[in-house]
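Have a look at the structure that comes next, please.
Left out: one protein chain. Kept in place: all the others.
Labels run A and B following the written order; every chain starts at residue 1.
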Amino acid sequence: MDLKLKIWRQKNSSDQGQIVDYDIKGVSPDMSFLEMLDVLNTELIEKGDDPVAFDHDCREGICGMCSLQINGKPHGPDAAITTCQLHMRKFNDGDTIYIEPFRSRAFPVVKDLVVDRSAFDRIQHAGGYISVNTSGNTQDANAIPVNKDNADHAFDAATCIGCGACVAACKNASAMLFVSAKVSQYALLPQGQVERKKRAEQMVAQMDAEGFGACTNTGACSAECPKEISLTNIARLNREFLNSKFN
Amino acid sequence: MSWFSSTFSSSIGRKFAMALSALFLVFFLLMHLTTNMLSVFSANAFNEASHFMGTNPVVQFLLQPVLIAAVVFHFVMGFILEAKNKAARPVKYAKKDTGNATWISQNMIYSGLVILAFLVLHFIDFWVPEMNYKYIEQLPAVTDRYYGELVHKFQNPVRVVAYVIAFVLLSLHLLHGFQSSLQSSGINNKFTPGIKKFTEIYAIAIPLGFVLIAIYHFINH
Partner (left out) sequence: MKIGSNFPAKLPEGPIADQWTNYKNHINLVNPANKRLIDVIVVGTGLAGGSAAATLAELGYNVKAFCFQDSPRRAHSIAAQGGINAAKNYQGDGDSTYRLFYDTVKGGDYRAREANVYRLAEVSANIIDQCVAQGVPFARDYGGLLDNRSFGGVLVSRTFYAKGQTGQQLLLGAYSAMNRQIARGKIKMYNRHEMLELVMIDGKARGIIARDLVSGEIERHSAHAVVIASGGYGNVFFLSTNAMGSNVSATWKIHKKGAWFANPCYTQIHPTCIPVSGDHQSKLTLMSESLRNDGRIWVPKKPEDVKAIREGKLKPTQLAEEDRDYYLERRYPAFGNLVPRDVASRAAKERCDAGFGVNATGEAVYLDFASAIERYGKEQAHLKGLDENDKTIVTDLGREVIKNKYGNLFQMYEKIVDDNPYETPMMIYPAVHYTMGGTWVDYNLMSTIPGCFVIGEANFSDHGANRLGASALMQGLADGYFVLPYTIGDYLSADIRTGKIPTDSPEFDEAEKAVKDQLEKFINNKGTKSVDYFHKKLGKVMWDKVGMARNAQGLKEAAEEIRQIRDEFWKDVRVPGGLNEFNEELAKAGRVADFLELGELFAKDALHREESCGGHFREEHQTEEGEAKRDPKFQYAAAWEFTGDPKDAVLHKEDLVYENIEVKERSYK
């Protein structure tokens, strides 16, 4: 099929940037979205143009490196997948496709479609861990039984891949779903109890300092999340934070 | 940073304060509707209730200021949050697809603004004359004047239409806002699906009640 692409091009972080039109022909429906961009880039390189920069790595939906706002939606039209798992059969011949970077004050554009998501790392530095040394002398793994429901919910929260689709989808560019997933994972496990209050307090403070917006509970984040992280985590984060302040 | 500012300047703290004022206002709506509802059944009962509300010192000097503070706070904080949230995305998307969430949840500011406009009208209609009557001109207390004033206001079809529009927007505002304020307060558990149903019924029933009262008086007088 033949497509018209409208792609955000921006040389570097200080460049203004603009949407540039590209025509691409002979796209196979079995291609992944990123493979379609590979084909475009090969054409651009052979013509002597600068290829479109975009983040990607594992191409199987788990590393969280790929991003892209495709026709106004993070990771494109299909649900519960990342851009690398999106296939061209979801589009029709003659379609126009807008491809933009994830937009947020906290995610400055590095080049074209590549954004800097190190704000997520800094939030994790603020408390996304359990302070335990790797001495090899920790107690036996089965010493503390964990209720299966809690273990399963902790796992569901922990499947977050840190891609930033929640921020991109939210009208407020809020990072609450991301932060709540990490806070929830530890809040639900016995190992996370010791630092529970400090963690919620510090991670929220860092989240605010990075310039993300507040949560207005629209649910767009969860709807676009490739791992379908639930909004109950956000309520839990609210609870954890308020508990750290009022208790 | 002090405890207070680190709590209430945080995004979650602000949302929690917003939620508390919202829940207070949600409760106030029920009170207000109950009083208004009396006007449909009995002019006397309505007059008595109104007189009580208008003269009781607890209502006048405690509840009324709290109410006004809650309203003002809810609006001011709403605007502050909106401004901050807008600033979180300085460069907009060229192509938007907002199909991943309900329209109203993404446009609370607009339903809020309509409600604000209505409140201004409401103040001019009722509260300003009332204050004038009681405290500025200090006219004698007449206990049976309220019903007549109410009925009189609803004779104007333009006002009734404005009233209906405002309450439709209030209903939409509540459809998202009531449940959202619970979520912002950290309440989301196995009862949430049921609670959500309740908030939705509430969000439709309360404004509908106000609208029906207005239409009732418009038709019957």
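Descriptive notes on the structure:
The criterion applied here is as follows: a contact is a pair of C-beta atoms (placed from the backbone, for glycine too) under 8 Å apart; a residue touches a chain by one contact, two chains touch by 3 or more.
Keep in mind the model is a prediction, meaning the values are calculated, not measured.
Note on the chain not shown: across the whole complex it touches A. Touching the chain that is not shown, out of A:G17, A:P77 or A:G192: A:G192 (per the contact rule at the top). Against the chain not shown here, chain A presents residues 11-12, 28, 30-32, 34-36, 38-39, 41-42, 44-46, 48-51, 53, 55-65, 78, 80-81, 85, 87, 89, 110-111, 114, 116-118, 120-121, 124-126, 128-134, 136, 138-142, 145-148, 151-152, 154-155, 158-159, 161-162, 185-186, 189, 191-192.
The criterion applied here is as follows: only the chains that are shown with their structure count from here on.
Averaging Cα coordinates per chain places chain A and chain B 37 Å apart. On the side of chain B, the complex with chain A involves touching residues 3, 6-7, 10-16, 81, 84-85, 87-102, 105-106, 108, 176, 179-180, 183-189, 192. Taken in their complex, chain A has these residues touching chain B: 6, 8, 19, 69, 71-73, 98, 100, 103-106, 169, 171-174, 176, 204-205, 207-208, 211-220, 223-224, 231-232, 234-243, 245.
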